[in-house]
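Before I ask anything, let me first share the structure, which is written out below as structure tokens.
Partial view: only certain chains, each at its native spot in the assembly.
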Amino acid sequence: MNEDLASRHLNLIQDQRPAVHCLTNTVVQSLTANMLLAVGAIPSMSSDISEVADFTARSQALLVNIGTLDPLRKNAIQAAITSAQENNIPWILDPVLIDRAPVRLAYAQELIKREPAVIRGNAGEISALGSDPKSLARDNRSIVAVTGATDFVTDGNRESTLHVGHELMSRVTGIGCAGTAVLSAFCAVTDTAGHFDAVVAGLHTLGKTGENAARKASGPGAFAATILDEIYFTSQSSSTERPLT
Amino acid sequence: MNEDLASRHLNLIQDQRPAVHCLTNTVVQSLTANMLLAVGAIPSMSSDISEVADFTARSQALLVNIGTLDPLRKNAIQAAITSAQENNIPWILDPVLIDRAPVRLAYAQELIKREPAVIRGNAGEISALGSDPKSLARDNRSIVAVTGATDFVTDGNRESTLHVGHELMSRVTGIGCAGTAVLSAFCAVTDTAGHFDAVVAGLHTLGKTGENAARKASGPGAFAATILDEIYFTSQSSSTERPLT
């Protein structure tokens, strides 16, 4: 069933080629852009205050990842969220490593007041936010996705648990961060009522392609390239378009 | 004939090992540095205002790519161009995504007044600059390269059309941006009168290695590594030096 859901969303992404503007940490920008391109979305990454609202307004989703922040990027994040909300574009929050620094946790809590469509974190990050996933979702009218050995998705009422993925995904930097960008692309092709399904479909796609890549890759070095190939071929085989190769 | 031109320039790069200073967006810095190293050039990427003039002055070409800008990097770009012009070093402009934000377009138009040796963009980016490629080249005493399914190069008088490359190149982030860095390395080993040929030679090299890489790579993930290998072996086989492997 998740397979069908994933396939349906991948088709929509292939047809619509959504633009996803990403304010994300510099460590993972390249992998994030490549994962979006592999799934069929169009990434952009400017954090310049003079243009970030324009880039966001012309996108179909906004990703906010709070790694490698600085004061300039924090200003850009506020401007981008404002632009997203004015243009009715979903924004997705990745509160990366908020369990490691109190100031970053406080910053994430401020951002959550602006009601992200989706919050995606690991167990440590989500529990640092101080409430259980269901309450967190309900209080902020967000979808909350807790990812790890199993993934859990809730909108405060519905919930879904996914047993997909591979431990090797945690040995490659940015697989989680880039994965949140992929969830943004899935949300970009549905309306608000569809975001719960979109997140489930996206996590299923990431987990299954991760399993396939782990089978094929010789180790963590090869894994990053292999999961991009897997995402690309999965998205192509869901499509009526011919693949590029 | 382009084959010979490419081979001749690759030899010069192997012999001279030109330094190319790159002010480029953070998404593509790693691929850009690796593509320069693969072709035999020496990359540097500092954008600190206190040292960018020194780095530029000790280089043989300057690349300016206006993605992921911020106010600090904008200052560095001005200082670097000034240093390039004082030291008679060609500077090459990649006006990435200027068709996506009016402020970025205006910024590119300001930069072009400083007469880059080469402007490299896709059709959308070049047409956003508001005139046809030939007029753009003539008005700014630049070489203009419009890249895509076919590549077109003009200096306002001469023109050359290249039918090389592979669609998969558009599914990997930074291939275009890193490609502009490679063009900078080609320009670094010729004088101004040779820049037209250098750009044609560089685009031929990128297109042919891209075709080879697309044949060998399993998908877009493997493609980035494979095109680096192809560029490296092409540059080594043009050389009298023994390859490193």
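Observations, loosely collected:
Just so it is clear, A and B label the chains in written order, and each chain counts residues from 1 on its own.
Methods note: a contact is a pair of C-beta atoms (placed from the backbone, for glycine too) under 8 Å apart; a residue touches a chain by one contact, two chains touch by 3 or more.
What you are looking at is a predicted structure, and each value in this text was computed from that prediction instead of being measured.
In this structure file the full complex is assembled from 3 copies of one chain, 2 of which are shown.
One rule holds for everything that comes next: only the chains that are shown with their structure count from here on.
Remark: rotation between chain A and chain B after Cα superposition is 120° (nearest 5). With centres taken as mean Cα positions, chain B sits 31 Å from chain A.
Across the complex, chain B meets chain A through its residues 25-28, 30-31, 67-72, 97, 100-104, 166-168, 170-174, 214, 217-222, 224-225.
Chain A contributes residues 26, 29-30, 33-34, 37-38, 43-48, 50-51, 54-55, 58, 72, 224-230, 232-233, 244-245 to its touches with chain B in the complex.
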